[in-house]
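Mind looking over this structure? Questions follow.
Removed: one protein chain of the complex. Kept in place: all other protein chains.
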Amino acid sequence: MNNALLALAWSLVLSCGTAAAGGERARDLGVPFEGVPGLLNAITDVAGVTVGHVTLIEDLANGRKVRTGVTAILPRGRESLNTPAYGAWFALNGNGEMTGTAYLDEMGQLAGPVMLTNTHNVGVVHQEVIAWRVRAGPADASGYWWSSPVVAETWDGDLNDINGFHVRPEHVDRALDTARSGPVTEGNVGGGTGMICHEFKCGIGTASRRVTVADSTYAVGVLVQANYGVRETLRIAGVPVGQELPVKSEGPPAKGDQGSIVIVVATDAPLLPHQLKRVARRASLGLGRMGSFAGNGSGDLFLAFSTANAGALGGAPLVQSVSLGNDSLDGLFNATVQATEEAIVNAMVAARDMQGTEGHSVQALPHDALVRLLKQYGRYTPPH
Amino acid sequence: MNNALLALAWSLVLSCGTAAAGGERARDLGVPFEGVPGLLNAITDVAGVTVGHVTLIEDLANGRKVRTGVTAILPRGRESLNTPAYGAWFALNGNGEMTGTAYLDEMGQLAGPVMLTNTHNVGVVHQEVIAWRVRAGPADASGYWWSSPVVAETWDGDLNDINGFHVRPEHVDRALDTARSGPVTEGNVGGGTGMICHEFKCGIGTASRRVTVADSTYAVGVLVQANYGVRETLRIAGVPVGQELPVKSEGPPAKGDQGSIVIVVATDAPLLPHQLKRVARRASLGLGRMGSFAGNGSGDLFLAFSTANAGALGGAPLVQSVSLGNDSLDGLFNATVQATEEAIVNAMVAARDMQGTEGHSVQALPHDALVRLLKQYGRYTPPH
Amino acid sequence: MNNALLALAWSLVLSCGTAAAGGERARDLGVPFEGVPGLLNAITDVAGVTVGHVTLIEDLANGRKVRTGVTAILPRGRESLNTPAYGAWFALNGNGEMTGTAYLDEMGQLAGPVMLTNTHNVGVVHQEVIAWRVRAGPADASGYWWSSPVVAETWDGDLNDINGFHVRPEHVDRALDTARSGPVTEGNVGGGTGMICHEFKCGIGTASRRVTVADSTYAVGVLVQANYGVRETLRIAGVPVGQELPVKSEGPPAKGDQGSIVIVVATDAPLLPHQLKRVARRASLGLGRMGSFAGNGSGDLFLAFSTANAGALGGAPLVQSVSLGNDSLDGLFNATVQATEEAIVNAMVAARDMQGTEGHSVQALPHDALVRLLKQYGRYTPPH
Partner (left out) sequence: MNNALLALAWSLVLSCGTAAAGGERARDLGVPFEGVPGLLNAITDVAGVTVGHVTLIEDLANGRKVRTGVTAILPRGRESLNTPAYGAWFALNGNGEMTGTAYLDEMGQLAGPVMLTNTHNVGVVHQEVIAWRVRAGPADASGYWWSSPVVAETWDGDLNDINGFHVRPEHVDRALDTARSGPVTEGNVGGGTGMICHEFKCGIGTASRRVTVADSTYAVGVLVQANYGVRETLRIAGVPVGQELPVKSEGPPAKGDQGSIVIVVATDAPLLPHQLKRVARRASLGLGRMGSFAGNGSGDLFLAFSTANAGALGGAPLVQSVSLGNDSLDGLFNATVQATEEAIVNAMVAARDMQGTEGHSVQALPHDALVRLLKQYGRYTPPH
C-alpha cells in the first residue's frame, strides 16, 4: 500500500532525528492533546497532499521590511492539475477573503490548489495560479482551464510592508512547484511568515489525527495560517495562558482582534461535499478551545476537502462515489476539532520573534513560560 | 422494467378517457411549453413518488367556511418510512415556513414525506407526521424515529377560516395513507384548496419532463402549491395575460403579493445533495417566466429530492452513490424550469371559482379568455 | 431609568437570599469565568426579556415517565405580541429543528417568542403559539397574524416518554402567560426537564455579561437548552473534567453525541440583523470551550435577537434604526462566548439526578467532584 510505504519511509526519516522539519512542536513542550496523531502529525499525513512554502524575508533599502510569503496546498499533489477533490468551505467570520467559494458551494469540489498569502497579494496569486494551470497543459474535459482558484489570506501589515505587494508570480510558481509530501515547516514560513496570534508571533501550523470508522482508518490533517486573537483570552490545553502572560506595554498598539485565521482540513475519508461542509464548520470548535471570540476584524475562513473519490471527479457523465454514512462521522468531527487545536498551538510554538517593518516587533510565545504554566495548572504531559 | 410497466398501465388508464384525474390542463387549452413531458405530465412520473390529498370544504354553522386541506408527497411511497432520499431546499423568499430545512442542509437527505398545508396548521401536520412514523414501526438504524419532518405552507386566509385550525391529525394520516402513484388531481385540492395565484383561484399543479443524459432517460417531476403573485405581472407562455385581464374592482382588496409558492421537484436522476440544491434554485427561473417578482409577503420555498441511491441511504457506515457529473446537468436544470412553469399554469387552469369565508370569492382564470389571448399573441398551440 | 430601577428591585430581592431562583450556580462552586456578569447573570438581565417554564414530571400508570416541558422566551415580554425584534440564527449543526428560520433570514426579525421543547412536541407548540397570538388580539399592520413562530427542540427520549407527546396546548399557553423577568430557574425545568449534557443530567442554563461600548453599557444574555456531548471531551474552565470523571458502565448505553443544544442570545445593544447573525455564530466558540465537537446527532442551533430599535419594527413604511458600527462589536462577541460557556456550566450545575422512563437514570455532575477538580487543576476561584 502507498500509505504503508509512505509511513515506513517517513519513520526512517524521522528516526534519523530530523523531527518534523527540524522545529520544536507543542507536544515536545508537554502540551496535552486528545486523539491519535498521524505519523507526521501534519496535513501531509493525508496521502497525496503536498505543501509548498515560499518565504520572503528581506530588509529593503528604503527601511521597509518584507515579511511575507505564499503557501500552496495541493490536494492530490501534481495530479491536482487534472482531478478536483470534493470540497466545501465555511466562514465563521467572513471579514477576509477566500476566493473560489461560490464555485466550491455550487460544484461541491475544489479544482486545483489552496493558496495562502497576505491580504494585499491575493490578486497576483489568483492570476498566477490560472497562468500556471494554463502552462501546465490542455483544458479539462469541459473545454476549460479551471479558473476559480482558491486563494485565502490573512493580514500581515504589522510586520510586513504589505503595501509593497512583494509576492510576485515567480513566488507563486515556486510554492506550487516545490510542494511535497512529508514534514511541513511551521511558524514564520510561507503565507504565515508575518502573522501574529493572540499577540504572540505566529504563522503556519499543522497537525493530524487517525480515526477508525467501520474497520477502516482514515487521516484528518489540518493546516492553519493563524493570525487572530487577543492575548487575554488565550487558552492552551485549557490553561489560561493569556491571563498569566499579559501583553506588556511596549508591544505594538493593540487594536482588538484584527487578525484572521485560515484553517484547511484535509482527509482521505470518503466524504461528499455536504459532509465536508460539516467538517469545515467543526473547525470553529477547535478555534473555540483556544479562546477565540472571532473578533470583528478576524476573517476566520475554513475549507475542507477529501482526497477520496478521485474516480468520481474526472468529468465523466455518470460516476460512483463512496462515502461514510452521516451516522459514522463523529470520529472525524472530533478529529477535526482536535487537529485544529493542535495545529494552532504548533503554529505558536514554532514561530520565532520577529523584527518587522516600521519598527514593529513581535515576540513568540516563550517556551519556558508555557512549560511552567502547564505544570502550574496540572496539564504538563511529558513528551514520549 | 417497472417504469415501462407503469407507463403501459397508465397509458391504458388514460386511453379510457380519464385524462389526468379528470380535469383540463394547460396543454388542452393550447398553451405551448418547451421540453418533453412524461406520460402523466405529473410528479408521479418519477417512479415511486406517491401523492395524497385531503380536501376540506365545509360551510360551518357560524357562517365561516372551511376551504383548506393537506397534501402528502412520499418520495419512495410507503418505503419513505424507512429510506430517506437525497434532498435539498432553497428559499427564493423565506417569508414562509418549511420545517426540516436545517436537517436537509446538514444531512443532505429528506427523511420521510413532504407535507403541504395552510400556514396555521403547520403544527398539527408536523406532530402527526411524527406520530404516524412512530406508529408505523420501530426506530431507524440510529435508534431514532426521524423527527424533523418537512411541512411547508401557504396562506389561505382569504378563502379559508384559517384561524379555525381545521386540519386535524386524522386528515394528515389520511393524506399519508391514501397517497398513490398515477395521475394527480390539481386545482382546489389538498393543501391547495383555498389558494390564489395572480389574483385568480389557484392551488395544486403538477408537470414533468423527460431528459436524456448520457444514454439514460430520467424524469423530472414538479408539484406546486401556488398562492402567489399580483395580476398585472402575470405572463403565460410569454403572453401578458395579467395586463389583458386586469383585476376588476369587486374582487377582494389587493394587498400586494401576499401569497407564497411551494415548489417540490422530484427526479429519478442520480444527484448528490449539493446538486439537488442546484436544482431547487432553478425553480426560481420557472417562476420568473410567470411574471413573479417574489413580493415581500410571498414565501417562495423550494425543495428537490432524488429517488436514486436508495441503497446509499439505509444507514450503513460506508455506502456507494451514483451521480451525474456537474457538466451533465443542463438538461435537468432546463427540465426543472420548464416543469415548474407548466405546473403553475396547470394549477391555474385546473382551479375553479370559489366562494370562501367572510364573503370572499375568487374567480378562476377563464379558459376561453386564455385561449383567445394565446391566439391573439400568436402562441396558441393546438393540443394533439 | 427602567434599567436602573430594575437592577435596584432585583438587588433587593436577591439580598433577601432568594439567590437566582434558589439553586446553586457554577460560580458558587468556584468555577472561574471571564467578563462581568449582569445583576442576575441571566438572560433576563436584558431589560424586557421574560422567560416562562412549564415542567412536566409525572409517572404514568403504564410505567412510562413524563420528563419534559416547554420554555418560552419573550424578547419584549407581552409586547412581543405586537413588536418584532431584529433577529438572526445560525446552525452549527442543523441536525435538529428550529422553525421560523427562513422567515428570520428573509425579514431580519423575530416576530413573537422563542419556544423550547422536546423534539416530538414541536408541532403542538408551533400551532398553539399561533392560536395564542390569534386570541390575543387583532392582526398586525400588514393584515396578518404573524405565523412563522420559532420553536426549537432537543431530544429527551432517554428519560422522557417522548412518543407519548405529553406537551399540550395548555402547557404552551401557561409558559407564555407566566413568563416573567427576574431570576430564571435552571436545570431540570421547562424544555430542559429531561435533557442530558456530556452524559450528565442537564437542562436549562443561563448567564449574562455587561459590555461597555463607546460609553454605553449593554447586556448580553444567554439561555441554553443543553442536551449535547460525550463525557470524554468535557472541559469546564479548561479542566479536563470528562477525562477525570469517565462514564461508568452502568449508565445508559452511549450512542455517541446524539443530543443537541439550543442557544438563545439576547442583547439590548442596538444591532442590525446581519450583525445578530454574527453574534449567533459566536455562540459556537463558547460551546467549543466546553469540548463539544458537534457530533452528527447533535442539532446545534443558535438564535440571537436585540431588544433595541422597537420603534423601527412597528410596520411603518420608513423607519430609523440605531446600530453599533461593525468595528465596535468585539466586546459583544466576547461576551457572547463567555455567557454561552457559563450558561452551559450553569445548566449542568443546576441539574439534579433523574429517574426516567424505561428504567433509565442519569446522574448530575457531582458538585464535590467538580470543586475537587477545579482545585486540582489550579482553577478554583472562591465565590465572593
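Should a chain be cited, it is by its letter among A, B and C, assigned in written order, with residues numbered from 1 in that chain.
Just so we're on the same page, a contact is a pair of C-beta atoms (placed from the backbone, for glycine too) under 8 Å apart; a residue touches a chain by one contact, two chains touch by 3 or more.
Remember, it's a predicted structure, so these values are computed and weren't measured experimentally.
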Which of B:Ile57, B:Leu285 or B:Ala310 touches the missing chain? It is B:Leu285
Among A:Gly35, A:Gly48, A:Pro75 or A:Gly100, choose the residue that contacts the chain missing from this document, as touch is defined above.
A:Gly100
Which parts of chain B face the unshown chain closely enough to count as touching?
34, 92-93, 232-233, 235, 237-240, 256-257, 278, 281-282, 284-289, 291-297, 326-330, 333-334, 336-337, 376-379
Touching the absent chain: which residues on chain C qualify?
105-109, 141-142, 213-214, 216, 270, 272-275, 278, 312, 315-328
Tell me, which residues in chain A touch the chain that this view leaves out?
91, 93-107, 119-128, 130-131, 134, 142-145, 147-148, 155, 157, 163, 165, 255, 258, 297, 299, 301
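Keep in mind that, in the parts below, only the chains that are shown with their structure count from here on.
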Counting only C-alpha atoms to place each centre, which chain is farthest from chain A?
B
Looking at mean CA positions, which chain is nearest the middle of everything shown?
C
Please report how many Å separate the Cα centroid of chain A from that of chain B, as a whole number.
45
If I count partner chains per residue in chain A, which residues reach a count of at least 2?
278, 326-328
